[in-house]
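Okay, here's the structure, questions in a sec.
Note that one protein chain of the assembly has been removed; the remaining protein chains are unaltered in position.
Entry: chain A
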Amino acid sequence: MNRPSSIFSWLRVPLVLVLAAGLLLTGCQQEKTIKIGYVTEQTGVEAYIGQATVPALQDYIDEVNAAGGVGGYKLQLVAYDTRSEVTDAVSVTKRLIEQDRVTAVIGPSWSAAAIPMAEIADTNKVPIIATTASNVNVTVDEKGELNPFMFRVCFIDPYQGFALADYAYNELGKRKVAFLTDVASPYSVGIQRYFAEHFVELGGEVVAEEGYQTGDTEFRAQLAKVKDSGADVLVAPAYTYRDAGLIGQQMNALGLTITVMGADGWFVDDLLSMAGKELEGAYLTNGVSTDDPAFAPFNAAFEKKHNVKANIYTYYTLDAMYAIKYALDQAVQKVGSPDPVAVRDALENMKDVQVFTSKMTMEPDTHNPHNKPILIMTIKDSKWEIVKTFIPGQ
């Protein structure tokens, strides 16, 4: 037992020196870079989200760095894959905050992961901006208390459910609704709930409530029941467009021809090639459209450079990144360093800040963007078409 320790004893001094030097060096590096974490899906069923967002973030960060960075700091992106699993989202968030020491985190895209991540943000006092997680309880917990370090750049589910119900009842004259909901997704369940509430309030009736589990591909059993229920509109607030596409195809196979409605989870161009024909005349709500001519140059350049089409996840993720860039500028000006708490304060007080898609104001008491407009869109000739712009509270 004595011999090995004596061998190591002469190693001790150089070892300590090397470690100390290492610490010093990392210290130097940390002074010059600000790490931005990104929690996304690079593999798994939702890999298309990561594939269309990571290059966009990297491009923007390269641009900022080329222009001198933020107050002398260079930005650095640290993106981790969640494989679309909540457990992975939680563990990579911890890794980003505890090991990589990021200043802020972007993501995730879905509410089931964002809710546990909010707790990590609050405990560690590092701000997280969710991109498309639209469940109410992402930023405000069940008791109505604000998660001080959790933000989002998308609108929340009640607005989508409310707008859809309003449109279905008042403009389309629908009276009997059937739901086909992903019961494992707070997003999907939330939209169903708010749709049902408002629809019944208006005088409509819920005639069928069918569910499925995330990842299911077979919906005919449920659709056969919907057909049997006599509903005149089917609401399928799928989180992923695959579900919407398969539901459209299988409705067609069953000869079910009632109007279908969905939400922004549907809005990926691939849905049109997957089931544009079957979903002709379907309606959905959405925050922003990839068909907007204002984004055409960006879309073209992005697709050319990365060989991937930009989708709405690209836009929302960039919105979050722009907000962080703004908050970093503010923090560096105010306290002289990119302190995560100062970044949080700046995010909370954002007012009319130009982000990628629009100007954004953060509601300090909910951490939701203020009055984001909702587009009501339809699918016509296998293309998206905007039919109405809905502004909450108006």
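Criterion: a contact is a pair of C-beta atoms (placed from the backbone, for glycine too) under 8 Å apart; a residue touches a chain by one contact, two chains touch by 3 or more; residues count from 1.
Going forward, contacts and distances are computed from a predicted model.
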item: Hidden subunit of the complex - UniProt protein name among "Glutamyl-tRNA(Gln) amidotransferase subunit A", "ABC transporter permease", "cytochrome-c oxidase" or "Branched-chain amino acid transport system substrate-binding protein"; value: "ABC transporter permease"
item: Among A:215, A:230 or A:336, residue touching the chain not depicted; value: A:215
item: Contact residue for the chain not shown (choose from A:92, A:246 or A:328); value: A:246
item: Given A:275, A:320, A:343 or A:374, the one touching the chain that is not displayed; value: A:275
item: Missing-partner contacts on chain A, residue numbers; value: 43-48, 51, 183, 210-213, 215-218, 220-222, 224-225, 228, 241-242, 245-246, 249, 253-255, 268, 270, 273-275, 308
